[in-house]
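Below, a portion of the complex is reproduced, with chain positions unchanged.
Chain IDs A and B follow the sequence of writing; residue 1 opens each chain.
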């Protein structure tokens, strides 16, 4: 098949990725800290930069960086959803050629150090591996302006040592897997939840509550497959928070294989496992309210 | 905004990620090697696994792994586009509940070792960092079956020490960047090209030729911005290969900053740079033929 039509720029976007901003609040001797990784993405009237090398409508990525740091003082970054909304609105409102701005934030957690049993005023240790995320899209100006907020968590590594089975699956000529009624189940969860609105929400409370629901259901739901567990997790979050429109979950099945000690005369009743690296199952699920508002550009990368 | 509609599974997919397959062709004493990382993704009638824990339609990810390794013998993996097509067709044809299969392949290059000037029969060193990629989607059975092929390269790190400028850009209150008429330009390119057809193409020749066009244009096109360079690269590939429907490019601007040696009385006329890590500009461009066929599910993750 040979094509001969004109060659066009059919899509484009640009921004500054991974601004590593640390913000200290030092209004009193008891400091607070917020540690974020901020990326900006702009869409708009930039075609001439691509097709003709004309930069007159291009706000430099360095300027986006400066703005991201400035807004860490002017508007946050606490909580990250509000910071991203403020930064996104600025970029759209003040930059003529911009149609929409997407702000992606990762937040790294820090835990106050305890000294002789008392939390210290200005020292923390990093707490991980899990990372809180927010992705905010702002489009349009004035009365037309709309915003979409997606919260999330990633690298939430969670494991249950029982309460998981995998049986009665489809079998074909290449199937050698044995069914199992009791296996270890572990994943490094990425979850993103789309809010039905961009305001009127206590973002920090929502984050804590949704994360808690996800974790609780993983723990307590007997798992017939990681698929089922993910669906129930998303469902529980939606049930608990009517301001959520949908939850997207991606979960690698981090396989832990029973290590064969029987050949050495050593019993291994689900006690010694090999944590394998690759390959791994990878399961995706999107759970949504049937009456969720249209996502618009919320999920556009 | 409070939602109260029923909670539904609105999307799902699953598969086995990162099967690390190495294939040796040893028909003669002069061996050949292909080194790939294969991921499978299935879409289809799997809702019951999520909503009811019913695995009867679920082909285990372990089975997908076995199949990926088996097809490395049965159909490749040389070239990776044909291997992915064969594997995808098998998964769709032989598995009732499957509507479509997506096969993602990364191929790592090896260079034959030279011994006393002669290429050795069975020893190679890895050549990188760039990686060849293929993403194939097969949907439907029988006469309805369709396939989409996307080729690509990633981690292609390329740099030019002159022939790049950035001037006359938009300026606002947060703009401190100075225009420059001669800067270093470097990126770690990710490029993906969608073929207009899934057969009748010499995949290896296409890969080599498209990669070469991308690199040549990066080298020879005077750059007024990375945006312009990307567009011209994609355009050149499309012009050279009428069987291409579109090219998607993502390019971090790997900043190299002139290091200030003047304060030490040392001249630095574009000679000593600091290669910075973060943040970095990130530019995306999609260049397409206006008469390109509809991509269908080709780009669906």
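Methods note: contacts are C-beta pairs under 8 Å (C-beta built on N, C-alpha and C of every residue); 3 or more make two chains touch, one makes a residue touch a chain.
Just so we're clear, the structure is a prediction, and the values are computed from it rather than from any experiment.
All protein chains share one sequence; of the complete assembly in this entry, 2 are displayed, while the total copy number is 4.
The rule we apply is simple: only the chains that are shown with their structure count from here on.
Fitting chain A to chain B on C-alpha positions gives a rotation angle of 180 degrees, to the nearest 5. Averaged C-alpha coordinates give centres for chain A and chain B that are 23 Å from one another. Chain B makes touch with chain A in their complex at residues 1-20, 39, 41, 46, 49-63, 65-67, 70, 94-95, 97, 166-177, 196-197, 223-225, 227-228, 230-231, 235, 238-239, 242-246, 252-253, 278-293.
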